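All protein chains but one are shown at their positions in the complex.
First chain written, first letter: the chains are A, B and C, and each begins at residue 1.
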Amino acid sequence: MNTFGRNFRITTFGESHGKAVGAVVDGCPAGISLEEKDIQELLDRRRPGTSPLTSPRKEADRVEILSGVFEGKTTGTPIAMLVRNENTKSEDYESLREVFRPGHADVTYQEKYGIRDHRGGGRSSGRETVGRVAAGALALKYLRDHGIVIAGRIVSVHGKTGPKEIEQEILAAKEAGDSVGGIVEVVATGVPAGLGDPVFGKLDALIAGALMGIGAVKGVEIGDGFAVAAMFGSGNNDPMTKDGFASNHAGGILGGISSGQKIVVRIAVKPTPSIAKPQQTRDIHGNEVEIRVGGRHDPCIVPRIVPVAEAMLGLVLADCLLEQEKYR
Amino acid sequence: MNTFGRNFRITTFGESHGKAVGAVVDGCPAGISLEEKDIQELLDRRRPGTSPLTSPRKEADRVEILSGVFEGKTTGTPIAMLVRNENTKSEDYESLREVFRPGHADVTYQEKYGIRDHRGGGRSSGRETVGRVAAGALALKYLRDHGIVIAGRIVSVHGKTGPKEIEQEILAAKEAGDSVGGIVEVVATGVPAGLGDPVFGKLDALIAGALMGIGAVKGVEIGDGFAVAAMFGSGNNDPMTKDGFASNHAGGILGGISSGQKIVVRIAVKPTPSIAKPQQTRDIHGNEVEIRVGGRHDPCIVPRIVPVAEAMLGLVLADCLLEQEKYR
Amino acid sequence: MNTFGRNFRITTFGESHGKAVGAVVDGCPAGISLEEKDIQELLDRRRPGTSPLTSPRKEADRVEILSGVFEGKTTGTPIAMLVRNENTKSEDYESLREVFRPGHADVTYQEKYGIRDHRGGGRSSGRETVGRVAAGALALKYLRDHGIVIAGRIVSVHGKTGPKEIEQEILAAKEAGDSVGGIVEVVATGVPAGLGDPVFGKLDALIAGALMGIGAVKGVEIGDGFAVAAMFGSGNNDPMTKDGFASNHAGGILGGISSGQKIVVRIAVKPTPSIAKPQQTRDIHGNEVEIRVGGRHDPCIVPRIVPVAEAMLGLVLADCLLEQEKYR
Partner (left out) sequence: MNTFGRNFRITTFGESHGKAVGAVVDGCPAGISLEEKDIQELLDRRRPGTSPLTSPRKEADRVEILSGVFEGKTTGTPIAMLVRNENTKSEDYESLREVFRPGHADVTYQEKYGIRDHRGGGRSSGRETVGRVAAGALALKYLRDHGIVIAGRIVSVHGKTGPKEIEQEILAAKEAGDSVGGIVEVVATGVPAGLGDPVFGKLDALIAGALMGIGAVKGVEIGDGFAVAAMFGSGNNDPMTKDGFASNHAGGILGGISSGQKIVVRIAVKPTPSIAKPQQTRDIHGNEVEIRVGGRHDPCIVPRIVPVAEAMLGLVLADCLLEQEKYR
């Protein structure tokens, strides 16, 4: 299932070391101004090679819009966006043809399909998110035209919260041939009340599905999230005044429908599974082997997940905004 | 959106104080033995009035199978299941016709639809889960026929983990006219490797969407969940031996596809928003009012969410099992 | 697949001789006035036993609305509608338990599912259309509120076009233990321009799928239909003036999108396959047998298909009208 959304629908394609990655957006309204640079900006934010904290792999990641735009405006027809893969050192991965990297999808893809593109994880690579981010950039533009702004940030890495501490944790992990996880928060402001669709299209359900579907994410929470488990109802309910809500424990969603407050989502990101340290694993023949994952990897994927999380939240909200239009 | 699933599809209907609640299951394979008592058992587990810890509202909740079963076996055609509502004291709710209960969907339904059935929350009531549980019971039966067993349990309530402490917390909250939240864990054993469908039909994404879509759930995590944010990759990766995995930090899912290990999911449940304590709110005219929510409510919804969470996980796995059959 | 539609979605259930038939409508806008009699009227038009031309089977077919309506108005939540089966002489069908009736789905259901409810065709019976008609009646009401009116009529039966000739053909076929087919036309007026969604959601594609999916329908055509195959472009194109189109060869649809003209659809209905005349067939063991189909059957299903065709066209247009609202 490589299609996401009911109204603002995206289909993504491409493998880490194939010819290209990209997305087709179907259902985007006509009349939106769109140029390649509108897409490029968010793509650049997910790009590696921009700091010592990320993978040194250099990817230009230039997006080309193939269809759906005429004289600078969307026409209501599908918008295909293409990013050619470059700088793909497939030979780095030859040693992984028959070995399963721990923490990766290598073993499960092999089980499911009986065949897999082992080069950099193929479709299961984080590179797959290029298509999501390209499509998400368009969703974010559409949302901004409606007054909705989405911003993500790093909450913590390996338990640390300050920027300087976070940088130290990442560099220390890199030095040790290891990796670290963290928490990302994404907030949407300007969301009108009424988005979300009971009972299986609840806004929080759609958000949870969208964000848990990003590789490496192992938890999603809305508003107070897991903290609610230790609260009283009298402390968790958000009182209402004539001017609106007096607090936002709910994270902007009540009964699966946006309340008009800020939408607040946090995700837990696991440490990058590719590490230089030796690990125990097996190959496709069932033999036990020791592995050290070479190649150019991020010691911490958290910073690069921020734009992906923004993109996915944007796609959900764009989809719900269109859904809501039907009933206006 | 009251339909869930791509292959094992359910559509639920009904309001808390309407004539009936129920579900139609479409896509269930033919030839499965099915009687009403197969459904009734799980329904009885979610029923209130069975202990001092739950709402005293008495609901017989007898399910009637209307279609799709012939001479004791499913025929591959839709299975409609109906539960008539009884013991619905609508007059309890007359005072709530124009007032929004804090922490409930009252205000968001009003914003979205401009009209709402205020009696017991109407469609946004926990009673809506009767349809899910009825359909889920069928999914769980189908899964058991394939060796997959799902079991939920209460992890904690209001931060306490022992059964006796949990009971005390709930009774204390009830006494105080308040309510408490908690954490539920659901585990699936016997799940074959290969379920789940990259990239937007990932098993963890589907599970997160399904469980976050249960009313009162504010967080979902898989395997080590939020704890991964403070871990090293070398500690989070599950090593592989020739006998399988040496640990299960991943919770049975790698790259969105089941690995053959136990699937482990936890959800955070908020305190029941209906409390006897006075709360500040407003009515549909914008006036500020104080509210004390009468009626018969659960001081803690956690125990009754366990069968609902089992049902939803069952629906996701049944759906993925059928999806997987396509490619065998 | 017992669900139809993307926005105005219906799920139907029930077998000919099971407990009940019905439908759940999901996605119907809130605020529409709705009583059971609004549904009953169209149901009564498809009911048998009302003239010597139709099956003498008496079905009261009283619809009960179970959910989704509050104080006389739809609330935006699912509307479940139930019709209990009565007067189901299952014993009439005992002789058909192991024999395949020619022209019926008996043999294909057996092949597909390995099990089937042989009583009156089970789910493959024309009785399944009760759910469609109930849901369709709601769609037609919604459309009328938007100025769209749908009306069907019999064009011909067994090649004859006059009402009196048609009656004679039907009675003659009945007398002979045989049956006859015919053509039905359905016209929608008041349809705004812009409905339909290229390229796979074209209005004509949706209509063709919806109407071909009615049992016994073997052909669908729009506007001039099959006659276009013998025309010149200069004769088939509809010229435009400043007051609109000068003709309507296209049947109200251009490029899959409604043009604002009348939508004109015709369907070919095959003769009822249940006939008293002896026919050659086989049983589930592979033996050749001769069959005379007893029971109470329509010698011509054409009159009773008219309301079903109206319902299906109504469902398509309601769905497209909601789809279109998204982009206003």
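Worth a mention:
Assume a contact is a pair of C-beta atoms (placed from the backbone, for glycine too) under 8 Å apart; a residue touches a chain by one contact, two chains touch by 3 or more.
This one's a predicted model, so the numbers in the text were calculated from it and none came from an experiment.
Touching the missing chain, out of C:26, C:117 or C:204, is residue C:204.
On the side of subunit C, the interface with the absent chain consists of residues 1-4, 6, 12, 100, 102-105, 107-109, 111-113, 123-124, 128, 156-159, 173, 178-183, 193-194, 196-202, 204-213, 215, 217-242, 246, 250-251, 253-260, 268-275, 277, 279-282, 286-288, 324, 327, using the contact rule stated above. What subunit A contributes to its contact with the hidden chain is residues 1-3, 9, 11-15, 18-22, 24, 26-27, 30-31, 64-68, 70, 73, 75-80, 82, 112-117, 122-123.
Although one chain is not shown, part of subunit B still touches it, namely residues 6-7, 29-30, 76-77, 198, 322-323, 325-328.
The criterion applied here is as follows: only the chains that are shown with their structure count from here on.
One copy, subunit A, sits rotated relative to the other, subunit B; on C-alpha atoms the angle is 180 degrees to the nearest 5. A centroid comparison over C-alpha atoms places C as the chain most distant from subunit B. Between subunit A and subunit C the centroid-to-centroid distance comes to 45 Å (mean Cα coordinates, whole Å).
Chain centres here are Cα means. That of subunit A falls 26 Å from that of subunit B. Residue positions 1-3, 12, 112-113, 123 of subunit B are each in touch with at least two other chains.
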